[in-house]
Every structure is written in structure tokens, then in C-alpha cells.
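Report on one structure; see the data block that follows.
One chain of protein is taken out of this complex; the other chains stay put.
Moving on, here comes chain A:
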Amino acid sequence: MVLRSVAAGVTGLLTAAALGLLAGVLGEPGQFWLRAGVFAACTLGPACGLGWLLFVAGTTGPDAVARPEETVEQLWWQRSAASAFLDLLVVAGLVLTALAVTDLRLDAVTVLTGLVVLGLADVTVRLAVLHRREA
């Protein structure tokens, strides 16, 4: 498990460094180190998450339960994810309607970032509320 965690961390570091280098190379000349540093720092968290998914998520530690699919935590996760998905659909629909009516043009990066942040925050809050309510 320790080895897998280290592998996940190294994967995160390498991925973030690669993305930073790519952003530096593809950016305006003279801003290589600035772009590389900012992109590497900003993608380090998600990149470590990717490493965790690849090396740790599919495994179980010594304290893991034998049947995780039958736990109340699994129910909480399913409820939170399903509700957050519906929330995202509603918000995306409302934003789309507003943009169509007002004829505004938004940057796709801004819109997608907002949706990702909203989805993550939605699931996190819903999980926390369910846990607090049941505990």
C-alpha cells in the first residue's frame, strides 16, 4: 500500500511537471517559466488524484471491509453522485437558456471550469450533510 501511494505521488508529480512544460512550450515566448510553474502548481492536485485512481483506488488496505457495496457509505455516495448529476443538468440548462436569450458569448474554459467546480462541491457538500445527519 505504501509503495502504491508513493507511485501515485510520483505519477502526480511527473504528470503535473509534464503539463507545466507543455504549457510553457506552447505559450508566448519569454513566459516559459511563469506558465510552466503556474500550470504545474495548478495541476498538481488533480494529477495526484489521477495517480491515486491508477494505483490506490482499486486496492484495499488492511482495514477495508469485505463487502463495501453493502455499506451505508456506498448508499451515501450513490445518492450524492446522482443528485449532483441532476443539479449539474439543471444548472447547465439554466445557463444555456440564459446565454441563448441574452446572446452572450462565454469562454468554454470558464464554463467548463464552473461546471467541474460546481459538481465537485455539490458531491462534497451532499456527502458531508448525509454523514453528519446519519452519524
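Criterion: a contact is a pair of C-beta atoms (placed from the backbone, for glycine too) under 8 Å apart; a residue touches a chain by one contact, two chains touch by 3 or more; residues count from 1.
Definition applied: contacts and distances are computed from a predicted model.
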Options "Putative transcriptional regulator", "Peptide/nickel transport system permease protein", "Isoquinoline 1-oxidoreductase alpha subunit" or "Thiamine pyrophosphate enzyme TPP-binding domain-containing protein": UniProt name of the undisplayed chain: "Putative transcriptional regulator"
Option touching the unshown chain, where A:34, A:65, A:94 or A:121 are the choices: A:65
Absent-chain contact - pick from A:10, A:25, A:41 or A:75: A:75
Interface with the unshown chain - residue positions in chain A: 65-68, 70-73, 75, 134-135
